[in-house]
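A single protein chain has been removed from this complex, and every other one stays in its place.
Chains here go by letter, A and B, matching the order in which they are written, and residues are numbered from 1 within each.
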Amino acid sequence: MITEKKSIFRPFTALKYLFRRPHTFCFPFEQKPTADRYRGLHLNDREACTGCGNCADICPNQAIAMVEQPDVAPCPGKKNELPQVDYGRCCFCGLCVDICPPGSLSLARDYIHIAPSPESFLAYVPATEASGGEAFVTPPDYSIMKASLSHRLADNAGFVSEMDYSLVDFERVPMEVVPPEDRRNSFVEIVKGFSEEQARREASRCLDCGLCEDACPANMGIADYVRAIWEGDNAAAVRVFYEKNPLPSICGRVCTHKCEEACGIGRRGQPVAIRWLKRYAADSVPPERLGEILARGPAETAQKKVAIVGAGPAGLSCAYYLALAGHSATIFEALPKPGGVMRYGIPEYRLPYDALDKDIGHIQSLGVEIRCSTRVGRDVTLDGLHADFDAVFLATGFHVGRSTRVEGTDHPHVFQALDLLREITRGGDVMVGRKIVVIGGGDVAMDIARSMARLQATRYGTIHTTCCCLESEDIIPASREEIDEAREEGITVCPARGPQRVEIDAGRIRGLHTVECTSVFDEHGRFDPKLNPENKQFFEADMIVEAIGQAPDLSYVPESLDEKLAKEGRRIQVSEDLQTSLPWLFVGGDLIEGPDVIHAIANGHAAARGIASFLESKS
Amino acid sequence: MSEEELKSAIERGVEAATATVQRPGRLLAAVPNAAAVTALILLKARGFEHLSAISCTDWIEEEQFELVYHLWSYQDRIHVMLKTRLPRANPWTVTAAPLFPHAQTYEREIHEMYGVHFDGNPRLTPFLLDHWRGPPPMRRDFNTRDHVRERFGIEERIP
Partner (left out) sequence: MRELELYFGPQHVGMVGNFGIVLTVEGDTVVRARSNPGYLHRGFEKLMEYRTYMQNFPLVCRLNVMDPDPEEMVYAMAVEELAGLTVPPRAHYIRTIVLEMSRINSHLFWLWGFGNLLGFDTIGQWAMGDRDYFLDCFEMLCGGRVYHTYIWPGGVRRDLPDGFQDKLRAALDNLERMLPDYDEVFFNNRIFADRTRGIASFTREEAVSMGLTGANLRATGARVDVRREEPYAAYADLDFEVPTMDAGDSYSRAVVIRREIDQSISIIRQALEKMPAGPAWKKTPNPFKWRVRPGEAYAKIESARGEDGMYLVSDGSDKPRRAFVRGPSYPAAILMLEKLLEGASLSDVGHIMLSLNIAAPEVDR
């Protein structure tokens, strides 16, 4: 190694440094730029932050605490909390950035924090006279706002979240469905469901943050049941379902999944498939084992009698929770079978009848009596129920279709979607036009269009069904999956069309005249459609179906009762316990919340609690 | 010598030994404590001259400590994890220092952290911990959070 060659010129080799750039001294001075990925103090994009708390959960040093923001109102998909970082503990590893589902949290390119006084940002200070000799007491000047970097420049972000290198799994396990060509003329259920491996893999994506639980109208313990499914304990998952919802097989198929809309992973990726996981766990338990898994019969308390009008989701849910509380519930249902709009409105390919029978069957096994084909207002009266029962719950729902009332809609071949759907479910004969036009853009419109298309395919071998609605493509009220599946099945969906009149010639419908609808809501969000008569489109049809909205039928409430009921406009006013101004009368479901199954179920549960406390106060 | 040959040699030469080839280059051998020194001699004689480390795991639910001797042969390029179990209530075993001089330090640390006694080890004196009067801290029933709470009284004040 040592080359001990000596030479008198060796020192002169140092001259090579004369023109080399030195390490430390730099003239003219250049500010050394911080690297793009620098890990400094935190930045949080308040708008994007959901308050989920995953950052706090993953921090290895427990440096992050979620602090409530009293001035911010929580809404579905956003908690009113923000992360607060204790820089005495933070090691700047950036795991919080990598776990953040919306990617709102990042680390800045500096370690500079400017504060007016130390007490404003130090959460814990040593003992002083003012603190009475107590150490680690938060000073009065301390404020999360001042400490939480609200002054920092938002464009100084360094280490940011990258989806390919994020700890969050943004992609859902795909759900296998029956392909469109096999669906055309069959009412077989479209969704095939998860296998065990798929379900556990999908459930493993859930980060346990609970945004979904806050958004669920029934406040189900979603994080708990998803974890149970991940661990392979479907029975435990089912037990969690039934704490808040006695219709899991149904909701696992048709719930409007507010949870999935709130899921933090859905901000940049695909939300956890909570509905399909519920379907998987509910289906995994055969009906005969349900009683054993739930391991509870009705409680033994004073047996009061409660009458429930309507065997829809609200009525069934109320009956179930009343039965658990030890009361005797009797449901009066006008139609031949229980289920309400769930059976008679939602087509079989979305909600097969055996799923309905399974859930409803379990409720009946608790001793709930359902008297079908018994219409209140005809076979029994509301006054009669008031006399024979200790309390009454009205849950008759929205089962009457609204009409556009444009010219020609009084023709016998202009139908209401709900009437047709009911008839299809009953197995009766329905008219199947060669060319059908459905007016409406909601889920009911999709339901009837897709049902009629199947009937057309079965009868004629071809499909000619068109759906037109006022709303433009971006605000069509039906769920995106319904619209996409409808189009896959060959239905034409035409947005932004307003019906003008039905053309009738020689007593037969020829078609529907429509004009362009340029806007549906005014600047205040009120329904006020604007039409452009110049842009005309004619849809050929021999049958027209209206599906523009549902309304209740409260004709069974006698006037003597009706005038005693407090109302808000036309809606019956109820307390938080769903009690009306008549203490023995409770109302819930569509009548209070508008058409939605999970809201109705939540209402039923709340009403059961309200009724139970009312009955207790009476005795 | 291959992993399989070594496995057979150990099972033949050491009483009640079971050996498993975990993957190429890794052999797990479990022996009762009485045979641990025999196993070490067998391995050293077969070219396992390098003791990487001695580690200890607390299997509290089984009421046992597991000592693992990590040995490496430069010739055969096999890493052997020689495992032996000691009762937690009275963890007493023999030192490996005469075979591998620097085992002394690993045993000293295990003594300090777990409370295992190595008979014949000339230096079972305090090593890393300063003025420590508590129980051997690496044991699973020693909770660091609880210790901080009791000793410093800080935790309550942190919301």
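The working rule: contacts are C-beta pairs under 8 Å (C-beta built on N, C-alpha and C of every residue); 3 or more make two chains touch, one makes a residue touch a chain.
The model shown is predicted, which means the values in this text are computed figures rather than measured ones.
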Hidden partner chain, touching residue among A:48, A:95 or A:400: A:95
Omitted-chain contact residue, chosen from A:86, A:169 or A:596: A:169
Footprint left on chain B by the chain that the document does not show: 23, 25-26, 28, 49-53, 55, 57-58, 68, 70, 72, 74, 77, 79, 81, 100-102, 104-105, 127-130, 137-138, 140, 144
For chain A, the residues touching the chain missing from this view: 1-4, 10, 13, 23-24, 34-39, 54, 57-60, 91-95, 98-99, 107, 158-159, 162, 164-165, 167-169, 204-208, 227, 230
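Note that only the chains that are shown with their structure count from here on.
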Rounded Å distance between chain A and chain B, as computed from the means of their C-alpha atoms: 54
